[in-house]
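Every protein chain of the complex appears in place save one, which is left out.
Letters are used for the chains, namely A, B and C, taken in the order the chains are written, and counting of residues starts over at 1 for each.
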Amino acid sequence: MAVRILFLGPLSDLAGAGEREVAGPLDWDGLLASVGPQVAGQLRDDRVNVACAGKVLADKTALAAQDGEEVALLPPVSGG
Amino acid sequence: MAVRILFLGPLSDLAGAGEREVAGPLDWDGLLASVGPQVAGQLRDDRVNVACAGKVLADKTALAAQDGEEVALLPPVSGG
Amino acid sequence: MARKWRCSLRCRVARLSVRSPADIRLLDRGLSVGEGLAAFNAAHGEAGAIASFLGKVRPDGDVKALELTHYAPLTQPGMESLAQQAIARFSLDGVLAWHRVGVMQPGDAIVLVAAAARHRRDAFDATMFVMDHLKSAAWFWKRERRGSDPDGEWRWVEPRGEDHADLARWTTPD
Partner (left out) sequence: MARKWRCSLRCRVARLSVRSPADIRLLDRGLSVGEGLAAFNAAHGEAGAIASFLGKVRPDGDVKALELTHYAPLTQPGMESLAQQAIARFSLDGVLAWHRVGVMQPGDAIVLVAAAARHRRDAFDATMFVMDHLKSAAWFWKRERRGSDPDGEWRWVEPRGEDHADLARWTTPD
């Protein structure tokens, strides 16, 4: 078991992959350290959201992902 | 040949008919005198328009219908 | 343009063609909503945004029939002019406005309006602009028959206050 990090939309290009697994638990500092400097820079942008276990976090810096949970990194959307 | 007066929408009920013919030429006073007091009362309402020969008159009191022309009395609309 | 989309009965998508940029019709019998929209869509393959509006006779209380009368010498030219105003005011690929006249039953289509544009705001605004004018500034009069008596009395429908407010917003600068 581990924490699965998903890179959505353009973040997958910056990460060079759609997802990766890291050891849990995972907090905000651990996330920034795990994703490389480019994605970490994007994560500091207010318009980039983080979801954990299917819920968007109101305060992404309060991330506390447990083993087996999925963390999704959500850049600004461009739907419809 | 004469001037044909058309009573549109609810005005046809007040006039008791959809149309009538009167001798031309026909001006505003002639129109008021031709249509009976109830329709004449409606005609004085700003929301009631008059068309002559297929054109809505900007100033209905300037009516000057010739023999063979059609005068349409247009009450407030309720379309769609 | 119109000819390009004219197609035979074998064409599955659109069995009728619409005129471009404006297709304006007064119809004295059933209004084919699905075919109209499919043909409009096909005629504007390049448009990214298509908005539409369908107005139907509501089975309100005991309304059994609705009749729309119009003044032909003014109605069709007025609708054509309305479409041209919409084209002048918004960035449109095309506009469609079909309006029934005659006697209708509850559930029947009264009016179909559609607008095709590059972006959705123009398509929405043009559709609302045309509808607001058709409701309050086109030469239609409406009456309805209520109750169970097939020979019952017809009553004229008054314009709604909201309809005039809806129309007024197009004459003030946005």
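Note that in this section contacts are C-beta pairs under 8 Å (C-beta built on N, C-alpha and C of every residue); 3 or more make two chains touch, one makes a residue touch a chain.
Keep in mind the model is a prediction, meaning the values are calculated, not measured.
Within the whole complex, touches from the chain that is not shown fall on A, C.
Summary of contacts with the chain left out: across C:Ala123, C:Ala138 or C:Leu167, the touching residue is C:Ala123. Listed for chain C, the residues touching the missing chain in the whole complex are 33-34, 37-38, 41, 45-59, 107, 118-121, 123-124, 127-128, 131, 135, 162, 166.
For chain A, the residues in touch with the chain missing from this view are 6, 8-10, 13, 51, 54, 56, 70, 72, 74-80.
To be clear about the criterion, only the chains that are shown with their structure count from here on.
Rounded to whole angstrom units, the spacing between the C-alpha centres of chain A and chain B is 74. Chain B and chain C have Cα centroids separated by 28 Å.
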